[in-house]
Structure formats: C-alpha cells, structure tokens
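The complex appears here minus one protein chain, its other protein chains still in place.
Which chain is which? They are A and B, in the order written, and residues in each are numbered from 1.
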Amino acid sequence: MNYIPHTQAEKQEMLKAIGVKSVDELFKDIPAALMPKSFDMPPGRSEFELMEHFKKLSGKNAAGLINFIGGGFYDHYIPAAVDSLASRPEFYTAYTPYQPECSQGWLQAIYEYQTIICELTGLDVSNASLYDGGTALYEAAMMAVRLTGRKKIIVDSGVSLIYRTMLYTYTSNLAIEFIETPVVHGQSCREDIYKNLDDNTAAVIVQNPNFFGAVDDFSDITDRVHKKGALAIASVYPVSLGILKSPAEMGFDIATGEGQSLGIPLSFGGPYLGFIAVKKEHMRQLPGRIVGATLDQDGKRGFVLTLQAREQHIRRERATSNICSNEALCALRALIYSCLLGKRGLQVLAELNYQKAEFAKSILGQVPKVMVKKSSPTFNEFTLELPKNADEVVTAMIAKGVACGFPLGRFYKGLDNYLLVAVTEKRTKEEIVKFAKILEECLCS
Amino acid sequence: MQLIFEKSSSGRQGYSLPKSDVPKADSLPGKYCRVTQANLPEVSELDVVRHFSALARLNFSVDTNFYPLGSCTMKYNPKFTEKIAALEGFSSPHPLVPQLSGGGILAQGSLEVLYHMERLLSEITGMAAFTMQPLAGAHGELTGVMLISAYHKSNGSRRKHIIIPDSSHGTNPASAAIAGYDVVVIPTDKSGSFDMELYKKALNNETAAVMLTCPDTLGLFNPKIKEIADLAHRVGALMYYDGANLNAILGKCRPGDIGFDVVHLNLHKTFATPHGGGGPGAGPVGVSGKLIDFLPISRVAKKDDGTYFLDYQNRKTIGYIAPFYGNFAVILKAYAYILALGREGLIEASENAVLNANYCLSRLRDYFDLPFDKICMHECVFSASRQLQNGVHALDIAKYLIDKGFHPPTIYFPLIVKEAMMIEPTETESKETLDNFIEAMIEASKLSEENPQILHSAPLTMPVKRLDETRAAREPNLRWKP
Partner (left out) sequence: MLVPDNIFFTKDHEWAKIEGDEAIIGITDFAQSSLGDITFIDLPKIGEALKQSAVYATVESVKAASDVYSPLSGKVLRVNNDLALHPELVNKSPYESGWFVVMKIADLAEKNNLMDAKKYKDYIENLSK
C-alpha cells in the first residue's frame, strides 16, 4: 500500500504537461555517483498483516500489572471523551495555525489551554506548550539566565534526576554553573540554598512534590531568592494542584511541569506535554508559540499566533529558543481533561489521590521491617525504607503481578533500600492490601 | 464562538470519579494547601463534546482540505497507524518499567519497535546509527549540534562557528546559537545555489559544521552537494543534514552516501505521522560511525539470545535529550508506515511527490514569477512579485485560496524570495485535486489584474475575516479572564 492515487494514464498526462518523458528525468540533478549504495528495505505489507503483526508485538509488553510506579509519570484514568474528541481528524491532521482564518478551532483551543495552565499555576502568562517537563524546565532556566544576565543556578536535588540530567546536557556548552543542594528528611535544605544564593545567582529551581513525593511550602525560599534579584522556578505536578499551594501563591516567577497526568497516556515515554507559566513581566522572554485574542475587520473576536518576533522563524540565531513545533495535540488532551474535571472535579481527584496514598502508607507501614518515611507530608507518592535491596523486591513482586514502585537506588546513591511508591485514584483498596500482603511474603522469603 | 469558560455554570459537573473506598485520613496541613482554587470551567460532558466538536469544524486539515504547506510535508496520515498506537499494550506501559532490574523483559514489544526502527532509518539514510530521543525536528537539530560539539571537543577544540545558508529554516541558526556556536551565513547565488566562493572563504579550521537542507528550501537539489561535503571534511568540519525535505529523495539518494555526518528526520513529515495541530512530532538523529559514542543514553541493544535491553554504557554520551526513549507513539506510527510502504512504496512516494510538485510548477509558471526556473524536487517556490505590481501580496492570494477551500502554501519563506509562495503538494494528492488548486491559483492571478479588491477582502467564507495581528501584539491578551 503506498497511498498514491495516480493511475498510469494520469501519470503520463502529468509528465506530458511537465514536458518530460519519465519520472527519472525529474531526478536528473542528483549525480549518478550519489545513487544509494544500498536501499535494503523489506517489501511492503498489507494493513491486515500489519495489524496482526503489531497486535502480537504489543502482546510482548507485560500487561495487567498493578501499577504503583510514578516518578513524575502517573497512571491516571483517562475519560473516554478525551480520546474521542482528540481523535477528530480536523484536530490531529492540521498543522501549526499559521493561517488564522482557517484555524480558529485550534487557536481558540490553545488560548483556552493557556488559560487552564495560568489557572492551575496561578501565574499570568503561558504558551502553546513545550515538548515535556524536562525541556520546559530547561527553557525556564534559560529564561532566568537571559532575564538576570547571571549564570549560576541552584538546583534542589529533589528535582527529578531525569530533568537535572537534561538540564546539564543542554547547557554543557554554555558557561552556566549549576549547584545542587541536598534534600534533608525529604525537604529542600534551606541552609545550603541560602549559603549558595548570591548576586550571581540567576535562579533557584525546586520541585513540588519533590522526587521523593514530599510536599513543601517554598514561600520562605522564594522570598530570599527575590531579595537577591534572582528568579524562583518550580517544576510541579498538575494533578496535585487540585490541593497544593499554587506556584503563584508561593511566590514563584516561573512554573513548569509535565502535563502527562492531564489525560495523556503513558505510552512508554511519549509524546508528553511540557507546560510553562510566568509572571506577566517576563512574557517577552517566553519560548515557543503563543496565542492571543484580537479582533477581525468587523470587530469580531478571533485568535492568532502572536508575539512572534521572539521566535526562530523571525529572529533566527537570536531567538528566545530554537523551538518551532509544540505538543498541541497533547495540550488539547490536557484541556479537554481539565474541562471534564472542572473546578470541583480537580479537587476531588487530588483529594482521592491523597487519601489513597495515605491509606497505602498506613497499610504498608504495618508490614514488618518496612518503614514509611514520615518526616514530610506527601501528596500521592511516598518513600518506603525496606530491609533489603529495593530493586530485588521490585523484581520479586513483578513476578506476582504488582509493579510496586521505583527503587530510588537507581537515581540516588546510598538509597538502595528505598522504594518510591505512587498511588493514583485507579488503585483500589483491594489492590493496596494485596500489595502489602505480597510485600510481606517477599520480605519473609 | 464562546470560550468554554463562558459556557461554565457554577456547580455543573462533567466528571465521573470513583467514591473513595479507603478510610478517611487527616487532611494535608493547611500551610501546604492552596487558598484560591484553579477556576476550571464547570460544564457537563455533553457541553465539552459539543464545544470541541464545534472547534474541530473550524479548522482546515489534511483529512478535509488540500494542504500544500511547503516545507511541512502534509501528506495523508494512514488511519491504521492510529489504531496500532492505541493498542493497550503500547499505550499503557510506564516508561520506567524497563529501567527496573529485569524490567527489560516486560517491555520487549516496545523495545523491538525502537530497535528495528533505528535499523530501518539507518538504511534509508545511509547512517550508522540513530537515536530516537529527539522530540521534534528542531530538537533533533539541537541534539545534532551537541553531538558535533562533543565530537570536536574530544579532538581538542569544540571550534567556533557553524556555516548555514541564508535560505535555511530559522531553527538551524537558532539551534546552533543555543548550543553555543556563532553562525556564519552564506548567501544564495543567482542560480539558487549555495554561493561556493563565499563558502570556501568562510570555511576554516574553526568551522564546526555546515548545516544544509537537501534538497534545499527552494526545492532544488544542489548537484555540488558532494563537493560541499568534501570541502568541509578537508578542514575537519562535519556535515549536518536537515531532513525536512527527505520526502524528495527516498531511495534516490542517501545523506550518508553524500558524506553527511549527522542527520535529523522529521517523522511527522516524511513518515506520515499526523502533525497534531503543531505537534507532537519526532526528530530522530542519525550519525556516521565516528559519532556513535556520543549518542544520548539510553540506547536500545540486542542480546545474543535475541532479547532487547536498554544500554546506558555509551561512554562519551552527551547525556539525556528526552526523559525516556523519544515520542514513542509517534515513532511507532512512523515505523508502521514504513513497513506498510516497504522498499518500493518509499521510492514511489518520493517519485510521486516530485511528480506532483513539478506538475504544479509547470502549470503555474505562466502565471507567477519563478525566481529559480528549473525542475524542482518535492516542492516549488513561486513569487507573487508580478501580482504585487497591482498591489496584491502573497498574503492576499493565500487568503483567497482559503475561500476556495484550500489551505494556502507556505508564504514569505524562504526569506530570500520576495513574496514567496512555497507549494508542497505531496504524493498522496490526486491529479483532480491538483488541477482544482491550480485553477484557483490561476483565478487569483487573473483577479490580481482585473479585480484585486476581491483578493484584498478575502477570506469571506470563514468564521472570522482577517484578524488584526498588530493589535494582538500591541495589547497582548493571552488568557481568558472573567
């Protein structure tokens, strides 16, 4: 199947109109010496054969595990309406709305999405989305460097190791100094942050809840950061914002995060959704597409891509970012999901996650030799200290159908016996009790 | 149309969540809790369904309209690939699963997709290896430039500048600059090619790379491409291939054979994954042998027993470009597309893409100026400079095409062509569709002489007329407020 409509007769007619005898003549600018040395590709296959092939292939991924793995990416329920509406081809087979008059649906949807992100974070301005939570954090860090003209960034080690690694990778050729400050008893170490905070600091970056699941009130830190003329940046988990203090309420200048939890499937790592929101005064340093409302010739409201003079297609090497596309379809899913939940639904969902996780803490804490880290309050994810290597426990429990969490030793030295457990609204009381029972068996054996 | 927020009615509910089945725990202490709730709309599920169905209908899309947006390869997106990506076994796995010890075995299906896709893309482009991590074309560019930098650094100096033609995509200079390089711009000469004399002058041992699109953004294949690559290699610079236009040369020519060292592909262009209103795309990056050690981690590898695993042992790796293994669902759809087309299908795709573009070119050349008059590859670039003599801009023609039911071509790019109109029909469009579009273009050209006012006032059939972009930029209104 090649999806090409032309019949032989039509092709001949077209070649005649062009004034050539064969298609080969159209490729005459490619020197003969540059013909492919090989093009060893398999022959094409029918749709039916491929459907069967991929069904089999998808069956090679483990199915039916009860999932307690989070680590910044969560197994939330996705309402059917999200899939149904985001599958409309007028959305997914369109492109960036360069021509506003025939793209009002997309433009309005992005404007609504920007509003949702502003509401969740409490901040003033957002954009049409970024690739993922990690690239969003990188863009925020670069904004701070541009806005302050400074090159030192303090990063709390409660920020996901994945995102910290991405930050360091992206900036490896720029003279930016990163200082990591420790997490003590689950909380960001104020003392270390303040010790390093000085007149050269562009930003302090924290995460809420942090990678260990602990929630914090960072108002004291943002206050100190501002006194030094630096910016405060938070990476946040959007579902938690149904309960947790918003970045704006804590005084952050920039909030970023991974929007996967808002109606986007885990899909083995992507596509996901990076979001960013900033205070109004930083608007012109935002990266990426931004949609704004305006009026048409008759004074009717309409939407356009705006503030484009920041972007690569105009400013080229002096743009705020090299980003061209965004994750519009994922942003649309997040928007639809947020609309279905609504103001009250988001609170109920967040509360449900919190309650289930608290229950899991109480049940798992009763398993002999297992300790729940209680020094900090948590949202829907928490840390367990096990009497043996958590990696081994995870392997043993997977064999019994429970993906019981993420072993922290993989990302943090010296935490080999620690397990990070996430409990979303999808986990039932029964599953949590089963988790505790199997954990006990695994630890006894 | 009303915003969803304007349809909100306090107390209305569109969600359905399970009741809590666990005993109630103490609430989170107040100091951690928000005081002002996020003001999300309060609407019913049907309100949401009607709202977004109505919004969908306000868009032009490939499934509803011819969409010859140059440089974007808006070809048809086969439906079966959507169905594959939605299979529970692909959409539900958590990306951290294969990172657990012994977890690889739980993700063999997905790892196999990534492993095989890497091999297919390597064969298509003639490169030694690929990373699937980059999440979009521009993201691939940044990855590629970072690989180039790491390579040079390992040889003592990362070098200072990257050479880029003035006809390039804006992302090229932006990516180079963000990775810490100066940009040296080479102008296009009168024949539409890279100015060789100026290129030779600019090239020296501080040149880290030469970044090119091939065929270039004028839709032309530069016959001197090999010479350009050889000259760059002679001073130790690397060649970077922007794969935006790969759809023109599948099975006809491979960047690796020309001598390119780094390649990024846009799976959403060449390999037919939906553009999603601006994304998600995917921008895998291929490299020649000498750059493999620098590729991002993890990489997918195969054991002797035939199982796949994540390999984190790339010693000189630049690090993580994405949180995991790339935009997996997008990669999966592109993989299914490549398997469907197979060797002959891919070649036919390019041949027919080039045929369609040349058909548009030859039928429109009498009506519009052609700044570089020769056989094109997968897209052709006209100028509305003739129409401008009657006060008609490329923008006016674009808006008229909207009234005729066509998404306009890319306009005002490449920047080196005045009043540019860049038409990329793609291989999936029929002759009738092209003929109808061509007729509309010819009509626009005639109207520019007979009645330009019609063009100036277009579009008239859309939900809004021309929008005031100056107002939007001067008084930014970027979110709804009650």
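One rule holds in what follows: contacts are C-beta pairs under 8 Å (C-beta built on N, C-alpha and C of every residue); 3 or more make two chains touch, one makes a residue touch a chain.
Everything numeric here is computed off the predicted structure, so don't read it as measured data.
A.B. asks: Looking at the whole complex, which of A:190, A:284, A:373 or A:426 touches the chain that is not displayed?
C.D. replies: The missing chain is touched by A:284.
A.B. asks: Consider the whole complex, including the chain that is not shown, and state which of A:2, A:308 or A:428 touches that chain.
C.D. replies: The missing chain is touched by A:308.
A.B. asks: From the list B:290, B:418 or B:474, which touches the chain that is not on show?
C.D. replies: If we include the chain that is not displayed, B:474 is the one touching it.
A.B. asks: Which positions on chain B touch the chain that was left off?
C.D. replies: Listed in rising order, the touching residues are 412, 469-470, 473-474.
A.B. asks: Extract the touching residues of chain A with respect to the undisplayed chain.
C.D. replies: 284, 308-310, 314-315, 318
Just so we're on the same page, only the chains that are shown with their structure count from here on.
A.B. asks: Quick one: report the Å distance separating chain A from chain B, using the average Cα coordinate of each chain.
C.D. replies: Here the centre of chain B sits 20 Å away from the centre of chain A.
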